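Only one protein chain is missing from this complex, and each of the others stays in its spot.
Coming up: chain A.
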Amino acid sequence: MKKNPFKILILGITSVCFIFALSACSIQSKPTSDNSEKVVNLFTWANYVPDSVVNEFEKQTGIKVNYSNFSTNEEMLAKLQASRGSEYDVVICSDYIIEVMGKQKNILMQPIDKAKIPNYKNVDPQFLNQVYDKGNKYSMPYTLGSQMIVYNSEKVNFPIRGYKDLWNPALKNSLVLVDDPRIVLGMTLKKLGYSMNETDSKKLDQAKQDLLKLKPNVKVLDADTPHNSLINGDTTVGFMYGSQASAAVKANPKFKIVYPEEGMNAEEDNFIIPIKAPHKENAEKFINFMLDGKISNEATTANEYVNTNKAAKKYMSKEYLNNRAVFIPDSELKRAERFRDVGSATKTYDLIWSEFKQR
């Protein structure tokens, strides 16, 4: 009873606790920032804007970048809705979610003043004025993504030109596809000569029957790392995103890339400014900086997406220009189709997809 070694310990712990509790209070009562603060809150996928670019921006402008992450566009939208379009200054997200946001009653984006962003002129006009945001009122393109066919030239002994070749019975149990209903169904529709955004139930049914015929060829469905099954030899032909195709080619040059003759798909990722962005001016500065040719090239070299900037062309390395996965010729991009919101047909797409997976 005289000496309790724990008594001191406990008193110590309790007092530390109180200090912590108090400090927690001080953290949460931090005031929201005003426009003069040298900060910009960036919200996008991790590593999508390379560190070197962020550092360069901070060095040039003295504005600190708070880089926070989401993993899907839907998450991002939920977050913006909850904060009523405040908290974040610049969001980089996909085109279809911008179309969805543009149709909402309370538009969570604010129109971007193009006069404040002189580098807007650097954006290649073929990527502007798209259906998801006519006249680019709310958005400016950052990069573009697309899917393509990759095949093992040592194993496939017939020419592959387009989607229809994936149905070839010679490819039994040797195909890998991105695990995504819109992409795989879009490819099937395209093969049949329809639009990737078909909503007609008869045509969708036809696509379903056709897709079920593809099933014996499909060995792997993988959303994040489809290139792995190509590299380790599980599969010989794949349909996947450019950055993934690039990873396969880099692992082994025996993998060849094909732009499907039926036409590709293109998805743009864009900068937007939320309606109540706390540091609007810094957001404009950031977007302008990102649209600089040199910086734009630095970003797409790192993240292996398709560049949408005219001024970036002269900075591109030979390696980038020769990488068919990321440097897609304009002729292909011009006729590439965009995914659009298919409205109530989304349900049909999901049904077809689950039936396809269950077979």
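The rule is short, and it goes like this: contacts are C-beta pairs under 8 Å (C-beta built on N, C-alpha and C of every residue); 3 or more make two chains touch, one makes a residue touch a chain; residues count from 1.
One rule holds in what follows: contacts and distances are computed from a predicted model.
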{"item": "Chain left out of the displayed complex - its UniProt protein name, from \"RagB/SusD family nutrient uptake outer membrane protein\", \"Phosphoribosylformylglycinamidine synthase subunit PurS\", \"ABC transporter permease\" or \"Anti-sigma factor\"", "value": "\"ABC transporter permease\""}
{"item": "Touching the absent chain when the full complex is considered, from A:208, A:227 or A:285", "value": "A:227"}
{"item": "Contact with the hidden chain (one of A:84, A:103, A:172 or A:213)", "value": "A:84"}
{"item": "Contacts of chain A with the absent chain, listed as residue ranges", "value": "1, 4-7, 10-11, 14, 16-17, 20-21, 23-25, 27-30, 32, 41, 43, 45-48, 51, 54-55, 66-71, 75, 78-79, 82-84, 87-89, 224-225, 227-228, 231-232, 243-244, 247-248, 250-251, 303"}
